[in-house]
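With one protein chain held back, the other chains of the complex are shown just where they sit.
Up next is subunit A:
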Amino acid sequence: MGFRGFIVLVVLMGMRGSPTGAVSLKDESAHPNFVTREQKDLTVEEGRGDVMATGELNPSHFPARRAAKVVQHYLNTRYGSPYRLFGLEDVHSATAEDVADTGRRYHLQISAHEIISNRTQKCSADVFFPRGEPTQSPEVKASCEELLQNTTAQEEALYQRYKEGHSLLSAQYIPDSQGHIEPDMMPFWHLSIVASSFIMLHESTENTLYNMAQVAQITQLETEREELKFDSHMLLHDMVSQEILHWKLLFTWSPAEGVKVQQMQQIPKPNH
């Protein structure tokens, strides 16, 4: 795969159901150590998602940050590999507008950080969060500066090693409790984040902020096909609810095809 010049892409995602957490308001009486913020400023978010910021957004505040995180997930689904992984470096500017009754669109200028080569690239992106039930996934368009490193040789080497290998990969808890990852597991940790990004992108709303928490388990499966195939149990962290979400994910990867998700299913968290 080679990338040159500007890249413009549209991704349309499918439908899904969504659980939401419980939140409620309680009245508080006047107190000497706080003052009640006046409600006249309609661009201040109320915290319940009813009145959301519109127009020019503060790039440090959560509405812009949550939308920018969605762009990160999108970039990883689109370009990620065992040797290419994006983090969100910064949000430079953001605007948002309601699109009739259909949803809200964010326009963002961000910097994405390619973690493995340690390079930053600027992107401009649109994120559209559709309204209505059942909740739908966001739609992302992104255009980034050319900076993507060629990782073909490394990917091929990894692919060959595990395609022909006499033993299938099987690993648990990456990173481990101390944050340690064995060097030869690093590409599979990156691959797991890329694969999980499909889930995180699919599940994101204006009220979520997902990061990968941990790979609970990843197992390579026998397959007749060209691509490597993996069964996995991924742990995702949502900063807003603070929950750890458990997902089973069946996916394939090859240098030619990239990551393709075959099945993804949320499983209940253990009761403890």
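Going forward, contacts are C-beta pairs under 8 Å (C-beta built on N, C-alpha and C of every residue); 3 or more make two chains touch, one makes a residue touch a chain; residues count from 1.
Just so we're on the same page, contacts and distances are computed from a predicted model.
**Student:** What protein name does the UniProt record of the undisplayed chain give, "Vacuolar protein sorting-associated protein 16 homolog", "Large ribosomal subunit protein bL20m", "Cytochrome c oxidase assembly protein COX19" or "Carboxypeptidase O"?
**Tutor:** UniProt protein name of the non-displayed chain: "Carboxypeptidase O".
**Student:** Among A:60, A:223 or A:265, which residue is in touch with the absent chain?
**Tutor:** That would be A:60, which touches the missing chain.
**Student:** Go through subunit A and note every residue touching the omitted chain.
**Tutor:** 21-26, 28, 31-37, 44-48, 58, 60-62, 65, 87-88, 90, 115, 172-173, 175-181, 211-214, 216, 235, 237, 239-244, 270-272
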